[in-house]
Every structure is written in structure tokens, then in C-alpha cells.
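My questions all concern the structure below.
Note that this complex is displayed minus one protein chain, with the remaining chains in position.
For chain A:
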Amino acid sequence: MLEGDQDQEEDQGGLRNDGRRAAELRKIRVRMGVFGQADGSAYLEQGNTKILVAVYGPHQPRGSAARAGGKNVGGIINCQYSTAVFSFSAGERKRRPRGDRKSIEKSLQLRRAMESIIQLDLYPRSQIDVFVEVLQIDGSEYCVAVNAATLALIDAGIPIKDYAIGCTASLIDSTSKNDEDSSHAAGVVDATYMEECSPGATLSIIALPGSSNDATKGLVVVAQGAGQRLHLSRLEALRNRALCGCRDIRNILDRAVRQHLTVHSQPSFSTLHVID
């Protein structure tokens, strides 16, 4: 009755449910330039979270953005975040792919992240569209979307200041025991859906890990978790854990991008390529 995640943790010899250690990421698979039609595109898998991003532009502003754009000197970024109705690995179906409050919120957050890395002053009176399609969800989907969007921008040849990298850190242990051995106490990175559902809080952190030594620069923190409160004393450790994750992801993506570019001297062209 009172048994819980703590038992689980001990039984697994400190491993997480899927066999990872606290600071280990899931397997990352990258494909860039998956659409010929788009100006840039990327497909990214982190474990069973699978996301496709297409980038169009820069082009002339259209729609409401065009009307409002008169005052805007710099470029405009338009983000649309949508989730496939069949995407939940737990089996439920989403009612509508986009336009609900959560999707709109995520679109907005994604735009913020993109604005911080694109050199918008290079594109006066232009618009860049970023379309995110979440194909399958198994936790951390917002962070994976940011990562995939970054790759798609690179694929489109749009100059960026740095990778915008997202990573979650989740408190999955039920305890606050001050045991330095229990590495879960500082949170686990790249949480799966199951881990996000555990009673602890989950932080989604978007960082620009390469830009400067000051890791907190350009940090976007989104907290989620079913009405959970996160005590301030645990925030620091959790944030550091997530930042470590961000750096690891950046390194993996950077390697993938460089390999992609050497194989295809021109971006956004021809066939798929898988980098494991």
C-alpha cells in the first residue's frame, strides 16, 4: 500500500524503469531534410517521442502577420505546434490536433525559443514558418520539438546564433532523503511519459548551451506536473541536471548535423539519412 517508486528504484539497483541511469538520455535518432517541398525539415526521435518539423521561409509575410508587420522591422516567426491524434503511446486519443489551449501555449513558447536563436535582423519584413508535427508522444515532447525545430532551421540554411536545446528533468523519487548515492534525488533527465506522470514535478528547460559560459542565459523554464509544488531548495539541482542533459543533447545533435553536412554538401536535398 505504501510501497512506491522508492522500492522500484531500489529493486532496479538505481536504474530507471526503462534501464537508464538518472543522467542518461534516451536513444536519439536524427534525419534531416526529410521533405523536398519544405525549405528545411528534420525528423527527431528521442526514445519513443517522435517529432517532425518543417520550416518554410523566409518569405513575404502573409495573413495577419503581414498586416501587423508594417511596424515590424525585423522578421516574424510563425510557429504552429500540432499533435497527431494517434500520438499518445499510452493509448488515449487526442481530440483535436491543434488550436486547443495547450497547443497554442506551446506554439507561443516555441516561437520565443526560435526568436532567441534566429538572427531576425537579417530578415527584415520577412516571415519564417515553423510547423511542428508531434507524431508520437512518450514524454518530453515539447523539448524534443524545440530540438527538432533547431535542426530544421539549420537544414533550411537559416543562420542561428546557437542551438536551442530542450531537456526535461523530473523528480521521480518520492523521497527527499539526503543520500548522495541516490542519484535520482537530483532528478532524472529526458523523462518518459511514465516518469512525467509520477508524483514529482517535471521541469522542461530550453537552453542555449553553446552560446556562453553563463548557462542561465536564454533559459526558458516550463514547469509541469499534476498540480505539484516544487520546493525552491530542489530547483537548483534539478535545473543543473537538465542543463547537463541539454549539453549532452547538443553534442549529439551537433555531431549529427556535421555528419549530415559532410555527406550532403548541400542541405535540404535528396534522400534520407540515418545517424545513430
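In the analysis below, contacts are C-beta pairs under 8 Å (C-beta built on N, C-alpha and C of every residue); 3 or more make two chains touch, one makes a residue touch a chain; residues count from 1.
Everything below uses one rule, namely that contacts and distances are computed from a predicted model.
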item: Per UniProt, the name of the complex member that is left out, chosen from "Protein DIS3 homolog", "DNA-directed RNA polymerases I, II, and III subunit RPABC1", "GID complex catalytic subunit 2" or "Ribosomal RNA-processing protein 44"; value: "Protein DIS3 homolog"
item: Which of A:G40, A:G75 or A:G200 contacts the chain that the document leaves out; value: A:G200
item: Chain A residues touching the omitted chain (full complex); value: 1-4, 6-7, 10-13, 15, 18-20, 26-27, 47-48, 89-92, 138, 171, 174-177, 192, 194, 198-201, 227-229, 231, 233-234
